[in-house]
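A short write-up of the structure that comes next.
The complex appears here without one of its protein chains, the remainder shown in place.
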Amino acid sequence: MNLRRRYLRDRIMVAFVYLGTLVVLLPLGFILVHVFLSGVGALNWDFFTKPPAPPGEPGGGMLPAIVGTFVIDLMALAMGGALGLGGGVLMAEYPEHPLNRPLRLVANVLGGVPAILMGLFAFVVVVLPMGGFSAFSGSVALAVLMIPIIMRATEEVLRMLPWELREAGLALGLPRWRVTLSLVLPAAKGGIVTGLLLALARAAGEAAPLLFTAFGNSFLSFDPLGPMDSLPLKIYVYAISPYEDWIRQAWGAALLLVLLLMVTNYLARRAVRR
Amino acid sequence: MLRRFFWLVFLLVPALAAGVTLNGAGATFPYPLYAKYFSAYHKLTGVRVNYQSIGSGGGIRQLYAQTVHFGASDAPLTDEQVEAFERKFGTAVVHVPTALGAVVPIYNLPGLSTPLRFSGPLLADLFLGKVKKWNDPRIAELNPGVKLPPFPVTVVHRSDGSGTTYVWTEYLAKVSQEWRDRVGVGKSVSWPTGLGGKGNEGVAGLVRQTPGAIGYAELVYAVQNKIAYGAVQNRAGKFVLADLATVKAAAAIDDFPTDTRVSLTDTPALDGYPVASFTWILVYRDLDKNRAFKSKAEAKALFDLLWWIVHDGQKLNEALHYAALPEVAVRASEANLRALRYRGEPLE
């Protein structure tokens, strides 16, 4: 092959991959602009500080939903994080462990289960035995959703660390658990935080698993054992109503959710760089 | 800073814990109205009623699972379901009607200024996919003088299970033998043709975007979204456009059944709109049989709430495009509510 043709092909491929990237990013731009334009009008002081108002009444906001989103998602992160981290560390640091193959399979298969079934699971396992809807049951559903993401992210990150790091620790006479806790995990901290935050972002956008679990609440509530509201739930319910002020608020809530997710994502990336 | 936060919590927690809280779940169609009721009722009495629209079927199932104080449904319980409750819990389920709704045929035909007229059998054939073009002679016959475009008919129906679908298919089954045999009545049926949209807004959106589309939706969605909807010929032979008056006329029945489980479709009323229906709140007659009730105070609160809804609450209906209950339904509900018991004691 002559040189000029090789250089030409090089150029063409550069154009090609950039074009491919552009094809991906254009729709994202469209979506963000659309959400922003539809939602920005609904964001005002009331939106953040008031409970919802019935249609036709001015004012009213999303306070219970905003509070609920944080409470439910953070509880879910605590549960899903513990299980996901445990599984991920086991897969990466103990490659010989017999539980690894089923774990990896579960991580992949759980990723393909529709979120509404996670809700069903939590309904059967938590709501029915406890005799009522609760924010806690919603957190369980979201935690199940987070597990595969956290597990996989943790494994990926730990595997990227050079094996020499562990060998150095072991050579110093440290037991394996100290190597993992004091050398490996701190070195991978950024990546693990990224995984946690990405899982959080993914779960925070889901309405379906909360329908039969967290249930929603039109009143402000901090009780984890009672029904609680959440932004995706409110978006879902308001978006299907026929009333203009509710639909406007649904877009506002969508914008708020997207903004929160953008911040989460940004933090996740900063965590990596540290 | 921290201290102030603690004060806030101290002030908030008792305020949040005070008063009775009732949980309800079910139908999505009356959700805006219920939100209005419960907000007004909270201001009036301090009782918190938390209603979540998870779907009629969901509402019935949650009532059966005893996770809620009351359920809500756009379709009455079937005889089998009533029996299932009797068998499992030894109590009847009381239906309390709260409002009336109408389902209207919506369509997208640019350039028409007056509402189209439909007959029941024509609607059935359109939704069966047997009438394929808008300039079909059967449509033209009912709409003399209207210039119908030669567009293909695109049927749009609900993809999710829905009380709206139940009312619509029940009407079509009453007026068309073929519909009854081939499709039947239900919250989700096997549609012979067409596109499925999720929710009323999904159907409305598809119809609005697709020239030549016909679908069905609750009246309020058609009105709020400014989508054209047609008049339907009732049993008396009159073409009736759905509005609050014609819907209410359809519900004014002489021999109103005591349990209020009544179908209003294909009404014999002269001015009645033929595709109308009640929407109900469902409660156990013996409230103590429902594990969700922890005290008589809760039962009493529920009774007061329902009493208020069928009386004073009705004034809120029309502003939100729901028709208020006719007198006969209010009387029947009063009798039913008086029959509610908690550990055998009446609640009035």
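Per-chain numbering from 1; labels A and B assigned in written order.
The rule we apply is simple: contacts are C-beta pairs under 8 Å (C-beta built on N, C-alpha and C of every residue); 3 or more make two chains touch, one makes a residue touch a chain.
As a convention for this text, contacts and distances are computed from a predicted model.
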Among "Phosphate transport system permease protein", "Protein phosphatase 2C domain-containing protein", "FAD-dependent tricarballylate dehydrogenase TcuA" or "Electron transfer flavoprotein subunit alpha/FixB family protein", find the name that the UniProt record gives to the complex chain excluded from display. "Phosphate transport system permease protein"
Identified contact with the non-displayed chain, of B:56, B:119 or B:234: B:56
Would you indicate which residue among B:42, B:198 or B:285 is in contact with the undisplayed chain? B:198
Counting contacts across the full complex, list the positions on subunit A that touch the omitted chain. 6-7, 9-10, 13-14, 16-21, 23-25, 27-28, 30-31, 34-35, 82-87, 89-90, 94, 97, 99, 102-106, 108-118, 120-121, 124-125, 144, 147, 151-152, 156, 160, 163, 173-178, 180-181, 198, 201-202, 204-208, 211, 232, 235-236, 239, 254, 257-258, 261-262, 264-266, 268-269
Where the missing chain touches subunit B, by residue: 54-58, 60-61, 78, 81, 152, 154, 159-163, 183-191, 194-198, 202, 205-206, 209-210, 212-213
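We take it that only the chains that are shown with their structure count from here on.
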If you average the CA atoms of subunit A and of subunit B, how many Å lie between those two points? 36
Interface residues, subunit B side, partner subunit A - complex: 12-13, 16, 21, 23, 25, 28, 31-32, 35-36, 38-40, 48, 50-54, 58, 65-67, 199-202, 218, 220-221, 223-225, 291-292, 319-320
Can you name the residues of subunit A that touch subunit B in the complex? 52-57, 127-128, 131-133, 211-212, 215-223, 226-227, 237, 239-244, 246
